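Only one protein chain is missing; all other protein chains are in place.
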Amino acid sequence: MNTYKHEVKYYECDRMGVTHHSNYVRFMEEARVDWLDQLGFGFEKIEAENVFSPVISISCEYKHPTTFKDIIEIEVKISKMSEMKFEFDYTMRSNGKLVCLGHSAHCFIENGRPVAISKRLPDFYQSLKSYISVE
Amino acid sequence: MNTYKHEVKYYECDRMGVTHHSNYVRFMEEARVDWLDQLGFGFEKIEAENVFSPVISISCEYKHPTTFKDIIEIEVKISKMSEMKFEFDYTMRSNGKLVCLGHSAHCFIENGRPVAISKRLPDFYQSLKSYISVE
Amino acid sequence: MNTYKHEVKYYECDRMGVTHHSNYVRFMEEARVDWLDQLGFGFEKIEAENVFSPVISISCEYKHPTTFKDIIEIEVKISKMSEMKFEFDYTMRSNGKLVCLGHSAHCFIENGRPVAISKRLPDFYQSLKSYISVE
Partner (left out) sequence: MNTYKHEVKYYECDRMGVTHHSNYVRFMEEARVDWLDQLGFGFEKIEAENVFSPVISISCEYKHPTTFKDIIEIEVKISKMSEMKFEFDYTMRSNGKLVCLGHSAHCFIENGRPVAISKRLPDFYQSLKSYISVE
């Protein structure tokens, strides 16, 4: 899978002159969208099936600040999955430095209720499974 | 109608240390939502009728910067209306200074097509009309 | 300490019709700013000393979605602190439901280097310490 790149925008920087910490959660979403596109199962493809994938949890460890025009390279790895839930790890680097480690967990819902992805979208499930990091 | 108050958040300020100019467009929306609530025709009441009200145009003239924790007082006035369109003026003040003059224009759509508000939502139309500034 | 209240804005909701998950990180900042104000040590007071307080890590567990106009009540508790670091827990409720559990960790820097808060801002340190939850 290709690494996703986000160039920090002027409006993403705060009074301290650095990228506001809340924006990394958005960069994680951008990278996840791109990763699922590369997998062949984009958000809009899943949503067209009336299945939505809410975020259950997120976390970020900030290692080094970034600022306007920095290119953040985001490596996405699916770290864990079950029938009901899948999890991603994000490693964000900029100018050769580790800037942020992220994590997110997701489930699937249809008509407001959780669904087993292995049954509802078996192709997607198998595809995700084949990318589980085994390290 | 009561004036709407927005307190500037840390994450709304940019590298120059002032409220990023794009945020005033959001403050205008907040003030408009509040104004329509006071009128008795909130967004969610209109949307429950399957009528949506997209923004046709907006403009802002920035007069004075604001920053973290400033209270911006926003006075909303409906300045113009027809069967298909209505327009608002926004006067934003903070610490006794004029900070921004805004304007927005809106129409109504149902199933993706423009509707005459006077026919589709006559009560709302009459109510809006009674607030037209006559100065 | 008083609970902080955030009313969800129209522009904070996403295509699924619910508050976008990244915004809770901003609500946590708003609640933290308010909590520190109540403590008597607002951001701008600390920043006037040339001391800044970057976020080291954040996490959110999303329990229930919220949407436009929901009032989110945020209870902030300082959960842990040392000379170099302090941590907050956030309990967010809306309409009687638990909607999100948050956590954030912070350090202090001066001229880009970490400082021991107990030495640099002893009054603030003592004040924070007196609020540590002992449950």
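As written, the chain order gives the labels A, B and C, with residue 1 at the start of each chain.
In this section, a contact is a pair of C-beta atoms (placed from the backbone, for glycine too) under 8 Å apart; a residue touches a chain by one contact, two chains touch by 3 or more.
This one's a predicted model, so the numbers in the text were calculated from it and none came from an experiment.
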Hidden partner interface residues of chain B, rising order: 16, 18, 21-23, 25-26, 29, 52, 54-62, 65
Residue ranges of chain A at the interface with the undisplayed chain: 9-11, 26, 29-30, 33, 42-44, 68-69
Chain C residues touching the omitted chain (full complex): 10-11, 13-15, 17, 20, 22, 67-68
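The criterion applied here is as follows: only the chains that are shown with their structure count from here on.
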Label of the chain whose CA centroid is most distant from the centroid of chain B: A
Innermost chain, taking as reference the mean of every protein Cα atom displayed: C
Inter-chain pair with the most contacting C-beta pairs: A-C
Chain B and chain C, separation of their C-alpha mean positions in angstrom: 30
Inter-centroid spacing, chain B versus chain A (mean Cα positions, whole Å): 34
Residues of chain C whose C-beta touches two or more other chains: 26, 29
